[in-house]
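For this depiction, one protein chain was excluded, whereas all remaining protein chains were kept in their positions.
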Amino acid sequence: MKKILGILCVLVMLSTSAWAESKPIRIPVAAAFTGQLASFGEGIQNGALLKGEEINARGGINGQKVKIVLEDELCDPKEAATVATKLANDPRVSVLVGHLCSSATLAALPIYRDAHLPAISPASTNVSIGKMSPYYFRNVYRDDFQGLFLAKYAHHIKGYEKVAIFHEVNDYSMGLMLAFTKQAKKLGIRILGTEAYTADTTDFKPQLTKFKMMKPDAIFIPGYAPQGTLIVSQARSVGMRNVDFFGADGLDDDLMLKNPDAEGLFVTTPFLPDKAGPQAAGFIKAYEAKYGKVPNWFAANTYDAVGLAAQAIGAVGQDRVKIRDYLASLNSKEKAYEGVAGKTYFDENGDCLKDAFVKKIKDGKWVGAEKQLR
Amino acid sequence: MPRPQEVNRSQVLIIGLVLLALMLPWLPFGASTNYILRVLTTAVLYMILALGLNIVPGFTGLLDLGYVGFYGIGAYTSGLLAIHYDLSLWVILPLAALNGALWGILLGAPTLRLTGDYFAIVTFGFSELVVLVLRNELWLTRGPMGLPGISPPSIFGHPLTRDWEFFYLIVFLLAVVFVVVRRMEDSRLGRAWFAIREDEIAAQCCGVNLIRYKVTAFAISASIGAMGGAFYAKWFKFIHPDMFKFWESILILCLIVFGGMGSIWGTMLGALILIPLTEILRAVLPQSLFSARYLIYGLILVLMMRWRPEGLIPFESAQAEKAKQTQKRLTGLVGKE
Partner (left out) sequence: MESLFEQSSLFLQQLVNGITLGGVYALIAVGYTMVYGVIQLINFAHGEIYMLGAFLAYTMVTVLGLPFFAAFALTLVICAVFGILLDLIAYRPLRNAPRLAALITAIGMSIFLQNLALMIWGSQIKSYPREVLPPVFSKAAWTFGEVSLSWLQVFILSVTVVFMILLHLIIHKTRIGTAMRAVSQDKTTSALMGIGVNRVISFTFAIGSAMGGMAGILVGLYYNAIFPTMGYIAGIKAFAAAVLGGIGSVPGAMLGGGVLGIAEVIGAGYISSEYRDGISYAVMIAVILFKPSGLIGRQIGEKV
C-alpha cells in the first residue's frame, strides 16, 4: 500500500510541475469553457486569447511573453475550488482572471484570500462578493445596479405598468430579481407575480400559463440563455402573443438569436459595440477578423481584465501582494484603466462602477436599442 | 489463543500507514506540496465517507442511494452552527453526527421495512429532497447563494489555516472512524448485520431483530456521513447546495464497489486510488473529456459487478485467512502425531 501511495504522490507531483521550466508569464483564466454555460466561456476564451496575442505581438510585458492558461471549472463551486487550489499553490501564478459564475467565485474566494492571490473577475455580478476578500476585484457592475437600471429602463423608456418575473433559483438570478423588484415598486410598476425554475427544467408551461392569465405588459427573465430561449418559445406556444420579454446580461448570448420567437427581446449589457468608444474600434475589428463575429460583453470584459492584469504585472512585477496593492490603487477616474468596455477603477471593496447599455434582437441580430437610459 | 503472526502483520501495517501519513507533509515535494496535501485531504475525507456508506450496502446488503443527503445535512449543520453560534469544531462534529443519525432514524425507521429496491429508490428521493430544501429555504441556508464565511476550525485557540494542519485533522478523524467501524464489525452488532446480509429470513429465525439492526446501521452510516460533511464545511469555508448532488452518492458507491464492498481495508483503498486518480485525469485529459469522467465510474460499477463483485480487497479475505491458518495449524498437529 505504501508503494501505491508513493507512486500516486509522484504522479500528482509530476502532473503539476512537469512544465516548471517554461519561461513565459502565466495568466490563468478560470471560467466555464464546457458544460451548459460553455457559450459564455467562448467569449471569455476568445477575449483572453486575443489580448494575450496582442500583448505578445507588442513584445510582451517588459520583454517577457505572456501565456494565457484556460482553467475550466464548469461553473461548479466544487470544481472551482479545486481549480483555485491548484492556482493558489502554483508559484508561477501571480494574478488570475476569473471566475464567471458567482457561486464558483464564492467557493474560490477564500482560497485566493488565504494564498494572497489577486483575482480579477470579468463577469461575476453577485452583490455579496466584494466585501469578502481584499484580493478580489471585478471589472463588471453588480447585480443590484443592473436590476435597478432595468427597472428604470422598463418604467421610463418602455412605460411598462405590469410586469411578471420568471427567475432561476440561483444566486445571479435571484440577486437581479430582488434588486429589480425593489426599484420597480418605487417606480410604481406592479409586479403581478414572481415564479421560479431550476436549471434542469425544460417545462416552463405551468408557470407561463399562470402568467398568461395575469396579462402582464412584459415578463422579466433574469436567467441564462439556455433556459431563456426555451421560456420565450414556450410562452409563445401557450398563446402569449402581445407580451414583451426582457432580461439581463445572462441572456446576452447568440443562442437567443437562433430563436425566431425571441424577436424584440431586450437585455442589459456592459458592452455595446456600436456605442463603445474609439479605443474599442481596433478591438472589434481584430476580434471580427479572428473569430468571424462581433464580440459580446464577456469577450470585451475579459479582454480588459487580461489587459489590467498585464498592466499590473508590468508595473510591479510578479509579486502577488504588490499586484493587489497596485490594483487597489486604481481607485479614481483619473487613475482608471482605459479599456474597450470603458474605464475601470475600483472602490474599497474591489467593485467598480460601469455603464450599462440596452440591446435588443432585431431581424435575428443584436442591435443597440434606439433609446438608452442616461 | 492469539495468533501472533497475523496480529503483528496488521499492527505493523497500521503503524506504518500512520507514520507515513504523519511524515507526508514534510516530504520534499517542493512547490506542489500544498496541492498534493489538498488532494490527499480530499482522498482521506472520501475514505471516511466510504467507510460510512459501506456499513449499509457492505455490512447489511441494502443499497443506499441517498448517502449524500446526510453528507449535506452534516455540512449545513456545521456551517450554520459555525456562522450563527461560532461553536468549536469539537462541539460541531458530534452535533452534526447526531443530526445525521437523527435523520437516518427518521428516514430509516419507516423505509427499512421495504424490499431492497424500494429502499434504494426512497433513499434517492430523500437525497434529492434534501438538495431541494437546501436550495429553496433561503431563510435557513441562503439557498443558491451558498453559505460563505464559515470560520476555520481551531485547536486550543489556534485557528487552522495551513494545508498540513487540515491533513492531520482529517487523518485523525479517519483513525477515529476506522477504530469505531472496526470495533463494530467484530461485535455482536456486526455479526447481526452480516447475518442480515447473508439471509434475512435465517437471521430473523435466529432472533435478530431485523428492523432494529438495520436502523442502527443506517443511523451510524448517516452520522459518519454527516461528520464528513461537517469537516468539509469547515475546510472549504463555503458550501453550496450543488455540492451535494446525487453524483456524489454515486462516486462514493463507486469507491466501495471498486475497493471491495463490505471490506474496511477495501473501501479505504478504493478511495485512496480513485480520488487521486480523478485529479490525475483532470491534469491529463482535456476538460471536455474530463467532465465525462463519470463514464468511467459507471463502467467501474458495471465491470466490477460482472467480473469481480468482491472488489480489490475482498471482504472474505480476512476470514478466509483465519480459516486457512486454523486449517494449517490443525493439519500441522495432525502431521505431528
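The first chain written gets the first letter, and so on, giving A and B; residue counts start at 1 in each chain.
One rule holds in what follows: a residue touches a chain if its C-beta (ideal position, glycine included) is under 8 Å from a C-beta of that chain, and two chains touch if they have at least 3 such contacts.
The structure presented is a predicted model; accordingly, all values stated were derived computationally and were not measured.
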| item | value |
| --- | --- |
| Neighbouring displayed chains - absent chain, whole complex | A, B |
| Hidden-chain contact residue, picked from the options A:Ser233, A:Ser329, A:Asn349 or A:Gln372 | A:Ser233 |
| Contact partner of the left-out chain, one of B:Leu20, B:Leu98, B:Ile121 or B:Ala175 | B:Ile121 |
| Absent-chain interface as seen on subunit A, which is shown | 34-36, 38-39, 169, 195-198, 200-203, 205-207, 209-210, 212-214, 226, 230, 233-234, 237-239, 260 |
| Positions on subunit B contacted by the hidden chain, ascending | 57, 61-63, 65, 110-111, 114-118, 120-122, 124-126, 128-129, 132, 135-136, 201, 246, 250, 253, 257, 288-289, 291-295, 297-302, 305-306, 309 |
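Simple rule for what comes next: only the chains that are shown with their structure count from here on.
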| item | value |
| --- | --- |
| Subunit A-touching residues of subunit B, taken from the complex the two chains share | 13, 16-17, 20, 24, 27, 29-36, 38-40, 135-136, 143-146, 148-149, 161, 236-238, 240, 242-243, 269, 272-273, 276-277, 279-280, 282-284, 287-288, 290-291 |
| Partner subunit B, residues of subunit A touching it in the complex | 1-2, 4-5, 8-9, 11-13, 15-17, 20, 33-35, 72, 74, 76-78, 81-82, 85-86, 88-91, 103, 106-107, 109-110, 114, 126, 128, 132, 169-171, 174-175, 198 |
